[in-house]
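All remarks here apply to the structure that follows.
What you see is the complex with one protein chain gone and the rest in place.
The letters A, B and C name the chains in turn, as written, and every chain counts its residues from 1.
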């Protein structure tokens, strides 16, 4: 960590600062130039509070040189993490060359719907079933999900197909209900719900951690660190688009996050093209692009409701379209020299 | 709400769509041009799910004309809301011409600290005491607050000075501990923690709702709507800076949010210049600017710790500096023709 | 175009507005509801100034329904545009299924350098040579390019290899010097240099128009419209990353812009992974992803300077690395079912 002092700092202030820093357990290296004084902090600076330091009146600017995440840091864990989800013959691996596609509807609506979709996406090759039981909605007047009943229907779909289930948790107080969920999703809006992350760190559940609406890669990794430092290392990162000033797509899908995250961390990285773009017709090109960029998997909304055919297009693709997309994704996976599970 | 259809939509698809929309309880007005067909939705469209609609394959574009918030909407409640905090002789009003300054440290650290600061800011004219007991920190290795013990120390400072207390809640499961907190703060990272908002909607506590790191004004008002539609109308909005691409200040303080929010809503709007800028030396000009722009109050970090004088500058100002700031703020309030409480 | 009136607008104001709008040559459709009045504008609204209209005191909100670009609009020109660059046996086509890779150094530095790189990239399969003669630099103290001399060296490289040349123009006053440049690039910083765009509209040169640092897709298409409405329809669009709040990559490469632009417009769309990410090691995954997302071509920085080997890595890849990247890109092109020229 490097701290640049402001002009006009007195010797007393400088010495107080150095004494305080040493007291925090870091080494200090002073470099005084004609126009500025720079202090280098050496050793384990991950516990130094950069906000506190940079807010000091005598400080002009602070920069962290090493990343403040440890458990999630590839520097200390060079091997790719492989996360195991489910068990027995339906066990799924993600990361370290194992590619997986999660598919299913935005919301669980009925037994017929979720079992029907589960069968369809399994036939196509998806190895995990997603479906929202608890739904985070901007408006209190929008559908909030079937909640506990939705979880029950997901279990039925798992029984019927063997697919491990993936669903979003919105509060630590619901953890009991999620006991047998195979992969617990933390949504973008809760990426910095630190009380929830701490609770998940105490469990052994695999966690799918989605990037916040306007989070940096570092913040995403620090949120993973909250879970991992609690003892749960089964974390999968998910890029799902970030907020921008343009409105043609709901968010901007940041695909360079894939190679960057894999450089910074050993955790698997998957991509959600459905939520990122908000347009079903962009799912195919963005799924292909994400795969080509090296993603370890995809999470795709697939919907099928013959009685309300109108809604089929809502940010979701149909099972038939999913089949086409998966075929193209599989071809791309072959090119980039890895095997699709 | 206006929906533009894509080219090439068939009559059958169009009629299905219209039937489905009418089924949702809205009126439909069709306008067919040479190059495009536009559907106008009339009546209460606040329950129409715009994401669902705009995701349909046959839809090019959807625009909401009326705002989807009701309880928070000035259109339906033209009078300013005045929120009452605390009781008896220390009761504080915010909104409708009542201006209030909330002051105190970032974190509660000790009885001596919090009582000392409470006395100092009360002497200057602050009418509410802030102090963090539960602290949302990006890193799990940073100080997380004294939690329950911090709440206890805030109560002692209230006893000593009479100042009502303001502090942040991070989980609905902590609500019991916050029973006697005078103004419960929802931080930026939890602005869309909808399970928490719903719980707060069931209480009668005044709520200080901070704008999310990259939230639109509409999203802020929809989060207020979560609380208000539950029955709790005591909501104060807080602008605290939004994320941008520049790094000189921590966030960009969006002061035009003040007049815009007051035009859209009847709720009081206050400003947090300390967190927005992350620099103590910007608190004075930004407090003055926020007041000049019509804010109903300010929330300012004030720190005082003679034994660790070094930390005084950390994004906080000292009581002496706060006294100067408050004096200038008061002069500006006089000019804009309203009375400072 | 839809205009929503504010509450409290008088009949006189409303009638004045309607008369004024009709005077602009558009039809007006009035819809009065309980809480609001909406005016629909019918006909050719592309000449209505939306800023002027939405700034009126009596207007709450204006939305454009149809896109204000005409020449660039796929609605009016359903067929893909194919842009021809160069002539004779070295003629290159871009768009409509024709894919092309532009390669070369950031700056032209010497005859040896540019001819050497031109030969290397031609051997690999690149069909156009890029190289900066005029360089837009944030700092006046950074290298500004060889200017006229750089253009001369590009011509020599073209003579030596036959590759058509691509280089950036920074001022309309330089147009004479660019007379025989095969593809003139307008850089991100000049995307809204409208005087330059108008001049280019009067020429017949193919233009490579890069998206601005924080431009919307609509603004990019409106800038294309400046060139096309002047009579020059040979425009290629280029996604090169947009500004965000994260700093791990220089910009965020917005790959969903490819399918979106191709839906909105008939113009070819290529991608610049080198400038978008600012990191040579991300060029390979992002080139593959852009190709998978349907780009009509790539523009890649390739550098080779054995005497200053140190600089090889600067946001550029070497000819050997380019060969690897191109091989993978070619495989992906085969999958997406189109032929690489």
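Keep this in mind: contacts are C-beta pairs under 8 Å (C-beta built on N, C-alpha and C of every residue); 3 or more make two chains touch, one makes a residue touch a chain.
This is a predicted model, so every value here is computed, not measured.
J.: Touching the hidden chain in the complete assembly: which of B:217, B:237, B:267 or B:317 does that?
T.: B:217
J.: For subunit B, which residues lie in contact with the unshown chain of the complex?
T.: Counting only subunit B, the missing chain is touched by 214, 216-218, 242, 244-249, 252-256, 258-260, 263-264, 276-277, 281-282, 285-286, 288-294, 328, 331-332, 335-336.
J.: Under the stated touch rule, tell me which residues of subunit A contact the chain that is not displayed.
T.: For subunit A, the residues touching the absent chain are 2, 4, 7, 29, 31, 33, 35-36, 38, 40, 42, 61, 63, 65-66, 75, 214, 243-245, 247.
J.: Which positions on subunit C touch the chain that was left off?
T.: Residue positions of subunit C that touch the missing chain: 13, 16-17, 20, 46-47, 49, 51-59, 68-69, 136-143, 170-173, 189-190, 192-196, 198, 212-214, 219, 222, 225-226, 229-230, 243, 250, 278-281, 308-316.
The working rule: only the chains that are shown with their structure count from here on.
J.: With chain centres defined as C-alpha means, what is the inter-centre distance between subunit A and subunit B in Å?
T.: 26
J.: Where the centres are mean C-alpha positions, what is the separation of subunit B from subunit C, in Å?
T.: Chain centres of subunit B and subunit C, defined by C-alpha means, are spaced 39 Å apart.
J.: I'd like the Å distance between the centres of subunit A and subunit C, where a centre is the mean of that chain's Cα atoms.
T.: 31
J.: Which residue numbers or ranges of subunit B touch two or more of the other chains?
T.: 214, 243
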